[in-house]
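Here is the structure we will look at.
Showing just some of the chains, left in place.
Should a chain be cited, it is by its letter among A and B, assigned in written order, with residues numbered from 1 in that chain.
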Amino acid sequence: MKAEQLFEIRFPAIPERLCLVRALVKRTVEVVGCSEDLGEKLVIAVNEACMNVIQHAYKGNDSGEIVLQILNNKSQIVFRLMDFAEPIDLDSVKPRRLDEVRPGGLGVHFIREIMDDCEMGHLEKGTGNYLEMRKKIG
Amino acid sequence: MKYNTREDNGYTVIELDGEVDLSCSPEARKQILDCLSDGRHLLVDLSAVVYIDSSGVASLVEGYQMAKKKDLKFGLVSVSEAAMSVLQLARLDKVFPIHASVEERLQEDD
């Protein structure tokens, strides 16, 4: 079955937009029938992924743009995040070991723990990066 | 996010309120570190926190580590469900001293 696009949102890569993104994701996952608990987790994962784009892909450059597509194919919800920054070093994206307590290094761990699977890559011709996150629901 | 600071039996209590995310975690971090830099014992009240992201958690970790280094008392109190579920994801629920309330912490000190 073809995945059905629920939505696409575009927003400036700045921290002040994250609360809007969370609100939209929250409502979307409610509508597709996620439990409240799972819904909160999905909001966390998408939020951390957007934070990483703001902090690491755009390196705080606030003129960048983020595109988030949300797709649904009944039993799976798919979040596809795109940025238009320089292609990132994909190998650098990894979680820290949780037994060393230090500030930072939690985002990738949150995302991998919450999602069933993630795929990260470069957009065509070095125009940016994508992260696709998938989760089985219901 | 809003915050409120008060003194209670030798502790400074910082109450964080609302969504502690990347747009305001630098402010939360500053409050926490300023207080510890001044040599004050610190409790962070998370009862009104409806959302906290990894940058907010990082500010708490920094506070925890600075308190340790300066031999000051540090703890989280009245942790909301939303905040607790993030601390659990980070496996920090067993690292931070967590108390049901300021009163409970004070009793433990006795």
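Keep in mind that, in the parts below, a residue touches a chain if its C-beta (ideal position, glycine included) is under 8 Å from a C-beta of that chain, and two chains touch if they have at least 3 such contacts.
Computed from a prediction, not measured in an experiment: that's the story for all the values here.
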Counts per chain label over the entire file, given a single displayed copy of each:
A x2, B x2
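Heads up, the rule we're going with is that only the chains that are shown with their structure count from here on.
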Between the Cα centroids of chain A and chain B the separation in whole angstrom comes to 27
Provide the residue numbers of chain B that touch chain A in the complex, in ascending order.
19, 21-23, 51, 53-55, 57-59, 61-62, 64-65, 82, 85-86, 89-92, 95
Note which residues of chain A are touching chain B in the complex, please.
15-16, 18-19, 22, 40-41, 44, 47-48, 51, 54-55, 98, 101-104, 106-107, 109-110, 113-114
